[in-house]
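Complex shown without one protein chain; remaining protein chains in place.
Chains here go by letter, A and B, matching the order in which they are written, and residues are numbered from 1 within each.
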């Protein structure tokens, strides 16, 4: 009942032969593999961005999907390569923590193996392209039905990405921008589900020296050009400009602080959203 | 005889998890669906651009293809979502008119349904991502053989996009740039088949304060750097710079006026092209 669905997520961009080479390696070993491009536009070596991407994308795929993720600032160093089993999916990924936020959404903890079975790798392994020489051939074996336990040895510890966590004080939420999408919408690390505190009113949102006062459910509730706050489709506080580019307008980028300020008020603020 | 071919056209870009999420939703419902990326580079919320794209791309696909198009400035508002049957294809698309120019090429009028059967949608529908929560699952059902009539109720009226139409006077054709491709070639709304009037000679083409006087069939008929006019592979007047970028050189963009000026002459001008 395994589907040979194999997704690719990289920071390789589309002008270089790297993605093509990986696809060739997979299809040479399993010509029936069904490769699905997720993105090759992760910003170079940006693990936080990759983590956010994976958390918001992978959960929609069916159990049995194999994910190959290559954002790998440490390529060629002694960092391990992992096979992760989480939420019924398998992932092949460098040991850099970009996957742990995704795996934490699963009901049970991940199982992790370090790739050590060199006979499953390409016979010549370069120092700078483990995606092609190790991850791609191993993914092809998985898609042919090899169990993770054949790829290497189980490990109990692995790198955890230091995620910027939002901070709640009596006066406000303090978070930051995690991700800017191609529309220029700013996705923050402030979780929509926890943003509204029963005894607090939200007064203003501060970002990049500006106030955002307008909450919407859909962008079109406000005029073109208005800065608005909403809960994103992924469940985070999102700052957007209606039919515009909030990132450009505010000069905001991943890391830009976002503060949600409470009033002294009493009734649940949730209603403002509806 | 339905093929489970399912194309995706969006303005989501490639850095965000939105396209990946849609693919995951489709493959979760129909793991055998064959997804074909057409473009995720439609300029954000640009319905005219999308209309031109669809008109020039979809006709080459086989009957039975399912197209999912998500360029959706009105997401989350009361705008309807449609299933369109035209030219033997099916399309799922917000009711914003970006599809009507394509459908007008078909010999018979389109049949249109509004998506109302919520049991076919994802159980939780966000306010800002109907592509993932409504269109993707419905497309997967279509690819499994569900007929459009099961998706919702037939409708007779829908949004028509206001297309900039060219204007013919005794002295000239007046049109505009519709589309700039990745080479910087300028595709206009002046239809090649009607451009050459029997009793008129074309004297000059005016665009962005410049004259274009050279007609070619293929770019290489003129020297590198020459501004040339030709009839595009899609049948429109096209302005290009040989081995260069006409958009950058002229500072032209969608909306830039283009005037084709007639001489007083007599013989059919068509010959200039051959």
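In this text, contacts are C-beta pairs under 8 Å (C-beta built on N, C-alpha and C of every residue); 3 or more make two chains touch, one makes a residue touch a chain.
What you see is a predicted model, and the numbers here were worked out from it, not measured in a lab.
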| item | value |
| --- | --- |
| Of A:129, A:158 or A:183, the one touching the omitted chain in the full complex | A:129 |
| Touching residues on chain B - with respect to the absent chain | 3, 5, 7, 9, 14, 36-43, 52-54, 56-62, 65, 179, 181-183, 217-221, 230-234, 238, 243, 245 |
| Residues of chain A (touch criterion as defined above) contacting the omitted chain | 11-25, 27-28, 31, 35, 37, 44-45, 73-77, 126-129, 132-133 |
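Operating definition for what follows: only the chains that are shown with their structure count from here on.
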| item | value |
| --- | --- |
| Between chain A and chain B, centroid-to-centroid distance (C-alpha), Å | 31 |
